[in-house]
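Shown here: the complex without one of its protein chains, the others still in place.
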Amino acid sequence: MNMQTDNLKTTRPKRTATEIAIRYGFLALMVGLVIFFSVTTEGFASPYSAVFIFQSVAITGILALGVTATLVVDGFDLSIGSTATSALMLSAYVLVVLEMNAFVAVAACLVMGALVGLINGILIVKFRVPDLLATLGMMFLLIGLQRIPTQGRSIATGMTLPDGRVAEGTFSKAFLALGRHRFDFFIDNLIPVSVIVLLVVGLLVWVFMELTRHGRLMYAIGSNSRAASLAGTNVNRYKVLAYMISGVLASVGGILLAARLGRGDIASGNNLLLDSVAAALIGFAVLGAAKPNAFGTIIGALFIGILLQGLTMMNAPYYTQDFVKGAVLVVALVFTFALSKRGGAH
Amino acid sequence: MKNTAVELVGITKAFGENTVLRGIDLELHAGQVTVLMGANGAGKSTLVKVLCGVHPANAGTIKLYGEAFSPLTPSEAIRSGVVTVHQSINDGVIPDLDVASNLMLDHLAKPGSGFFLNKKKNYAEARKIAAAMALDVDVRQLVSELDLADRQLVAIARAMAHKPKLLILDEPTSSLSATEAKRLFVLLDRLRDSGVAILYISHRMSDIRRISDRIVSMRDGKISGVFEESPLDYEGAVRAMLGHSMTDANIQIQEPGTPIMQMKDIVLQEGATAFSLDLHANEVVAITGLVGSGKSGLANVLFGLSKPHSGEMTLKGAPYNPRSQGQAISAGVFLCPKDRATNAVVQDFDITKNITLPFLARHSLFSFLNFGSEHVTAQNTIADLGIICQSDTDEIGSLSGGNQQKVMVGRWLVEESDLLVLDEPFQGVDIKARRDIGEKIRKTATARATAVMVSEMDEALEIADRIIVMNDQTIVGDHRNENIDLRLVLTQVVGQLNNATGNDEHAN
Partner (left out) sequence: MTLSRRIFMKIAGSAVALTAGLSPAFAGEMPAPFDNAGDVKIALVRYLSTGDFFQAYLSGVESQAAAIGVDLRIFDSRQDAALQADMVDQAIALGVDGIIIQHGLTEAMQDAAQRAIDAGIKVVAFDVNVENAAIPQVEQSDYLLGKLALEQAIADNGNTWNAGYVYVAGIAPLDRRDVAWQDVKAANPGIKELAMFGTLDNPIANSVANQARSVLQANPSITVMFAPYDEFAKGVKIAVDEAGMTDQVDIYSADISTADISAMREAGSAWAATVATNPAVVGEVSVRTLAMLLAGEETGHNVVVPPTLITQAFLNDNDIKNMADLSANMPQFAHADVSVPAWMPLPKR
């Protein structure tokens, strides 16, 4: 007895105006915004401005790609923000306190990210802790953990350590280059490393999710994990993998953050979490996908970036920014769930 | 004598193109327990949902003691006096509240019942209700601390608080033990004596024998038999439910080939009788039996979803003990599960992606998918099974139930298997799709062993070379599908319970 599936039409409807609106509405809205800001705001329409926008969303964008990976398997990772700030602290700790080189710092962060993801995954698939709760726990754990080695202080060269020693290590040139180097692209010193990382990570996640069988199986798990399991998929392994992708990407974001700030700032990373979740959810609406997807996530991040850049240039106060983010998210969710047939059919 | 409580005339109900109820005429009488029997998909649940206000009927009328009754919501049905206790016990009670609160809940929810709780009054009222129902529990106890039977009784007591004219019980004993069920029957006897009309849905022959005054069998959206003369003709009722119109199933019975799957001394559950079973190549075996007879348990054991309590299995002579679905598949044992909506369909995927799901590795090189090869496979499956669609990129949800089921079956036919198990492949499928699927299964069966779990006799006769009957977690019958003695098969389906009475000689 499958009434809910049986009562759907057999014929495929022609592409209606609504469907076109769902598919291209968000992209059109974004183009409209760009035109609007270009006309009204001096200096908005320039290659620098474009790069600024990309750079301002690079870190949240990378985190959002991690969120996307967990959303694909119908999970959720609340710990990405604090994983990122933990990576920020860890890289600073390795460089400044342990006085090791940039390579070690990056490697340590990536390993930590993978480990956090692994633990999240195991909590969820083996101990059956609901995903929101497991990653919430991990979030608090990491917020606390990152403060323990330095007793809650930020890490910077010359700081006095708990044992009275003075930290002599520095953020090495190579590490800082991750946040500060810019590649030439028609104009000298135009594109920062973080933007390249965002684009590369975005491309990798897109390829993995759309073009490989592993991505396909992860989408199957997200849509109907029981069906995927009965089709022979190792559901648990893919779920853990999704959380590990999320953890590693979060730590990549944290590394870039550390390289940009040039010090280890203690921070909860909650804003990073919220912004990246928003980007991933806005991504649902792009091209009417109605599902988590890498391309949409990056567009979602850019959408927020364009809005904030334009508003800041127009001297809009900071509290309008949260309002605008919220409004964009609500509109995107309406696009996804109310207008789209697939979103509404469930 | 007969006091008609409910009268249904010409009730029809369709979901899209799928007609589920095809003109139901039925009377239910006060002070009588009417048992409603029907295989999966016969329309029982839909009929109940029409009665209790979940779905409106497309056509037909319902009268409740002579007055027109067409509830739009469940609460309207309840107010009019039609109360339903659903199969899942915890749907009927709130486990984290005490018995008194549960019994009084509907009063509390009523508008104008006051803002503050009066505990004392509540307890007193609840005790009154409990006493009236001979319910021997402490009303201060949390429902979650009660055993299942008591919970079920509380759920029924709650229902009785509405003073129903018609009480519908949907498989109330499905999670109760025999002794627990006995207590329920005592209560039902009292309710019957008080003049309530009871509609009782069940598959358990023992329940039916104990409680029924009258049996109504449903099949394919229609009433297929009403049995009310004492002694009740249980076997006739089962036959009416499973049906056998001997449609022109024109199949060539095949000789069995080499044994592929050999099961030896398998005990499905603790306490069940051991059985052995060989499944041969070039042979389609239909396994039939009532709900709970062990059909699905057998399918699960074959596919590695559960372990048998004891016994051995060999696949092509080698020991076979799959620990996961993945292992079963790589060993060459495929399962097309029942309940496709929950177990098989990936709603977010199109037809192609649904078809290629289990064998993506064959469509990829270094993990990268070859969309062209997927497309070819999907096209072939669509053509082979006659799946009606616009293109292979249609959303799976846009297909009719029958075509969705073809996709789910087709998914497992694209690769060669040693043993293909299909659990209820004809569930919620129209007759045309059923024929197509059956034909395709038979056509491809030469090199493998095939086991098909079915609940209707027609389905078995249509598809099988050999029919196996299960009852009570073991195999009770094994027949070649040639000149088959249907009476014997049905007797085996119903089980010894019927034989014990020995009064089923008047077959119609």
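List of remarks:
First chain written, first letter: the chains are A and B, and each begins at residue 1.
By definition in this document, a residue touches a chain if its C-beta (ideal position, glycine included) is under 8 Å from a C-beta of that chain, and two chains touch if they have at least 3 such contacts.
Values in this document were obtained by computation on a predicted structure and should not be read as measured data.
The chain that is not displayed touches the following shown chains in the complete assembly: A. From the options A:T85, A:S229 or A:S251, the residue with contact to the unseen chain in the full assembly is A:T85. Within the complete assembly, A:S268 is the residue of A:N101, A:S172, A:N234 or A:S268 that touches the hidden chain.
Although one chain is hidden here, its contacts on chain A can still be listed: residues 41-44, 46, 48-49, 52, 55-56, 59, 85, 88, 147, 151-154, 156-160, 166, 180, 189, 192, 257, 260-263, 265-272, 308-309, 312-315, 317-318, 321.
By our rule, only the chains that are shown with their structure count from here on.
Those residues of chain B whose C-beta lies close enough to touch chain A in the complex are 15-18, 20, 40-41, 45-46, 303, 324-326, 328-330, 335, 337, 340-349, 353, 357-358, 360-361, 363-364, 367-369, 388-390, 394-395, 397-401, 403-404, 411, 427-428. Residues 1-12, 211-214, 216-217, 219-220, 222-224, 226-234, 291, 342, 345-346 of chain A are the ones that touch chain B when the two sit in their complex.
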